[in-house]
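Excluded from the complex is one protein chain; the other protein chains are retained at their positions.
Every chain is named by a letter (A and B) in the order it is written, and numbering of its residues begins at 1.
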Amino acid sequence: MRLTTGTKVAALLATTALLAAGCSSSDAGDSAGSGDAGDSGDTAAAGPVDLTFWTWAPNMEKVVDLWNAENPDIQVTVNKQDGGDPAVTKLLTAIKAGSGAPDIMQAEYQKIPTLVSSDALADIAGNVGDDVASGFPEGVWNGVTLGSDAVYAVPQDSGPMEFYYRADVFEELGLDVPTTWEEFADAARTVNEADSDMYLGTFSATDAGWFTGLSQQAGASWWGIDGDAWSVDIDSEATKKVADYWGGLVEEGVIDNKPMYTPEWNAALNDGTQIGWLSAVWAPGVLEGNAPDTAGTWEMAAMPQWDASAPATGNWGGSATGVTTQSEHPEQAAEFITWLNTDQEAVNALVKEAGIYPAYTPAQAEALAEPPAFFSNQENFYELAGEIADTAGSFTYGPNVNVAFSAYNDAFGKAAESKSQAEFLDAVDTMQSTTLDDLKNSGFNVSE
Amino acid sequence: MTTHAPTSAPRAGSRPAASSGTRRPTSPRPGRKADRGVGERPSAVSTGILLLGAAYCLLPVLWVVVASTKSGGELFSTFTFAPSTHLLDNVGDLNAYRDGLFWRWMLNTAIYAGVGAALSVIVSAMAGYALAKYRFRGKTVVFNLLLAGVLVPGVVLAIPQYLLLAQIGLTNTYWSVLLPSIISPYGIYLARIYAAASVPDEIVEAARTDGASEARTFAAIAVPMMLPGLVTVFLFQFVAIWNNFMLPYIMLGDDKLFPLTVGLSGLLNQGASQPALYTLVITGALLSIIPLVGLFLLLQRFWQVDLAAGGVKA
């Protein structure tokens, strides 16, 4: 190590000249090493293959240990990352630089088009058996193929949205679980009337994925592929309906306007001033971590509906595992991620250690036999979750989700702060124009 | 400022960092103790204001101390400054996180900041000495260029530095954080001031007359004279590297190489489907401040940053 480093430092001085001359760094895409601290993973034939795996799922190394024990020839090392965005940021930088990317990468579904567009994820269609696809719900599988013949990742977990509420407080206030959004609004009013500090929920301008899920439930799909061109349809009737609804409740003052995932929100979950949460199937873990003392008081139900006769839900969160274009061992990497996400033993471990809701249907029954510990009072938790998951609508993500999401943060942040219903609708327009302009400026084919 | 004094004579005696770095700043000036009591009543107002300032600065630190004694639930349910009894549990949890990874972050931080600052001192001292003690063509240009480095923020440099180091596969290594941390425009600036103030020209000249080489003059004569100032440069750069977030954040993918700032911020940013690990972060913040406080107390007397050596030309 020490010797090679000396050489590297010398090489550094040499390469700087190249860089100064404006040397493009887009070459070396496949030839550069897997980039992990100079491991010598040269020849696949000689010795075991070392793979690095960037993931933010907790305890993933315990699941990977199972694999490593049984596969001495393919050893996987977990590099824990910050959740979601930072990992993608780093991966894209490494792709741009031509080296430094891991072999295997956890990616949220909404990031996959961005990653594919930056040539970060390898097409592993040839390495993944046909039987794998059939085990995933069609909507989920579409998220990793982007509607093409390629396969860019194997789905790991999904996040169908559900309604979580404090059953004890509901009982105290004589409230029924709202089944429509109209009932939800009435319930919000009742809750806030009972105690002006108490809310049924909050409109969080910092969680774009949450609003996306709500829009998906209403029937929106923000991007689309139209032949050889992208379309952007954020300002559809469906999204506007959702924005209008929440803007109305925030303006009325019966729904809070503060972001989620702040210490303040945690405190509100603890002291019972936030008594509801429109969240996803992974919510038990978050509630348990943030408000451990409220165990046994929460219950989960289906989302309130726009049309009670056609129940629907959206997705918030969920991720897949892909192989990067810089991996020198895509075959072995694909083998590992297929095992990770479809093998019964692996899926059981993922549920137990990482607390995820597996996307692979055949493995669900065994892995999800018990309700999450925090919801032991709700025996049929996963049964219900499965029924709800089946109602998820389809949603297409585009190659500039980050742009749309950061526009969401800014525009809805302003709207939530002003507590004005009209501004909520303006925010949707801002998101639409920002996202569309960005696609056009980047040179994507865009149909309008 | 009234007279243009020769470089060394009056200054040598008056600048603590220059020649009397051993003098403790808290100790009264000679002759002062004797005056105390004669028209020197302690002023309640001045003491009060100063203590108010101290309280303002200590408040968030006190908060960390109290908060780190709370369990996850208590952190959000009991009164902010009401302490609890879970400090050891929290330290235990932190210790258990990914097999004691936190201590690895501590060690990494010590390496990045310690080794980086030490190397930075050497480089800065040489450059500062050259700029202060030699007259040569291009001196002003070189100094201005080096100093212009402070104009470009680290956020801007992180990506090009990454692309550069990626060319030779040094990203995601200790070197990727260490090497860029060595060059410090502020360090060079300070070293130049210290060299100008603490190394009299006559002594350098005398050494040359005795036939000492330039390198020897620097190492054996100038460096010891600059030493108190160089300790300040070390501390300065130590804190700068310690505080740097962007560079390691971009360069490192393996969390075993992370420094504390990046590691702790990762515990906060777990993504939507995981709860942020507030108790771990707060306990970690407390533990990470302790060694730095120790370092400050230990080297307190070296914290004498003279940014404008021209201040004492009386």
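What to note about this one:
Throughout what follows, contacts are C-beta pairs under 8 Å (C-beta built on N, C-alpha and C of every residue); 3 or more make two chains touch, one makes a residue touch a chain.
The rule is short, and it goes like this: contacts and distances are computed from a predicted model.
For the chain that is left out, the UniProt protein name among "Heme exporter protein C", "Na(+)/H(+) antiporter subunit A", "tRNA-specific 2-thiouridylase MnmA" or "ABC transporter permease" is "ABC transporter permease". Touching the chain that is not shown, out of B:Leu94, B:Ala117, B:Ala166 or B:Ile182: B:Ile182 (per the contact rule at the top).
Not every partner is drawn; the one left out touches subunit B at residues 4-5, 7, 13-17, 25-26, 28-32, 35-36, 40-43, 46-47, 49-51, 53-61, 63-64, 67, 76, 79-81, 122-124, 126-127, 129-132, 134, 136, 139-140, 142, 144-153, 155-157, 159-161, 163-164, 179-180, 182-183, 186, 188, 192-193, 196, 205, 208-211, 213-215, 218, 239, 242-243, 245, 260-261, 264-265, 268, 281, 285, 288-289, 292-293, 296-297, 300, 303-314.
Interface with the hidden chain, as seen from subunit A, comprises residues 12-13, 16, 19-20, 22, 24, 26, 29, 85, 89, 92, 96, 113-114, 116-119, 123, 146, 148, 150, 205-206, 225, 228-230, 257-259, 261-268, 325, 399-400, 402-403, 406, 409-410, 413-414, 416-417, 438, 442-445.
Note that in this section only the chains that are shown with their structure count from here on.
Measuring from the averaged C-alpha position of subunit A to that of subunit B gives a distance of 39 Å.
Per the touch definition, subunit A reaches subunit B in the complex via residues 5, 8-9, 11-12, 15-16, 18-19, 25, 32-33, 35-38, 52, 54, 56, 58, 61, 79-86, 90, 93-94, 96-100, 102, 159, 207, 209-210, 261, 263, 266-267, 269-271, 280, 282, 285-286, 288-293, 316-317, 356. Residues of subunit B touching subunit A in their complex: 72-73, 75-77, 98, 159, 162-173, 175, 179, 249-250, 253-255, 265-266, 269-278.
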